[in-house]
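For reference, the structure is listed below as structure tokens.
Here the complex is missing a single protein chain, while all its other protein chains stay put.
Now for chain A:
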Amino acid sequence: MSEQTGKQLSKEEKDARFEAELLPVLDPLYNFAYRLTLDEDDANDLVQETYLKAYRFFDYFEQGTNAKAWLFRILKNSFINEFRKKSKQPAKVDYSEVEGYYNTDDVEGDSGVATTTDMRSESVQDLIGDEVASALNTLPVDFRTVIILCDLEGFTYEEMAKILDIPIGTVRSRLHRARNSLKEKLEKYAKTMGYNS
């Protein structure tokens, strides 16, 4: 448990430590990347880029501190840089199209089974999930981001402020506006389905 031995580590030791500390974050990190880019290939690239950057700066990472928040911050910054480059060109994809693609693709082998078995609670749960996902995906990326960080990944406001490089007050107000916007979209859906709140 000795500290500050980072510089003396052999490459093998460094790699092992890197993998042990940072690879467990792969799943949430990939999910975050996907929710930002709404594209599986872009998410893949973004996650790879994030890990390579993290490796380059691994000596600056303090062992035992919040690896997840650290990686999320690197990924968010990479996304902003990429996004700026791409935003010079016309929008690459129509989000609703991607979401449709994703929904059918995601169910994969299970989809056939799901449609032949009758309305079990699981498929109802899926329907809700799909609806939540498409409502979320129509939100501006800044709004999507705070909702994912807070509600899906369970980061605190303080951690979110660090990941996003904004004051806590801004985290709060952004989250508030994001939720109002999401609420509006889901209420519209509930109405079209004939539900009244």
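Convention: contacts are C-beta pairs under 8 Å (C-beta built on N, C-alpha and C of every residue); 3 or more make two chains touch, one makes a residue touch a chain; residues count from 1.
Note that in this section contacts and distances are computed from a predicted model.
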| item | value |
| --- | --- |
| Omitted chain (choose from "Fe-S cluster protein", "Amino acid ABC transporter ATP-binding protein (PAAT family)", "Zf-HC2 domain-containing protein" or "Transport permease protein") - UniProt protein name | "Zf-HC2 domain-containing protein" |
| Residue of A:9, A:80, A:133 or A:166 touching the missing chain in the full complex | A:133 |
| Footprint left on chain A by the chain that the document does not show | 11, 15, 18-19, 23, 26-27, 30-31, 34, 40, 43-44, 47-48, 51-52, 55-56, 102, 106, 125-126, 128-130, 132-133, 136, 147-148, 150-152, 154, 156-157, 172, 175-176, 179, 182-183, 186, 197 |
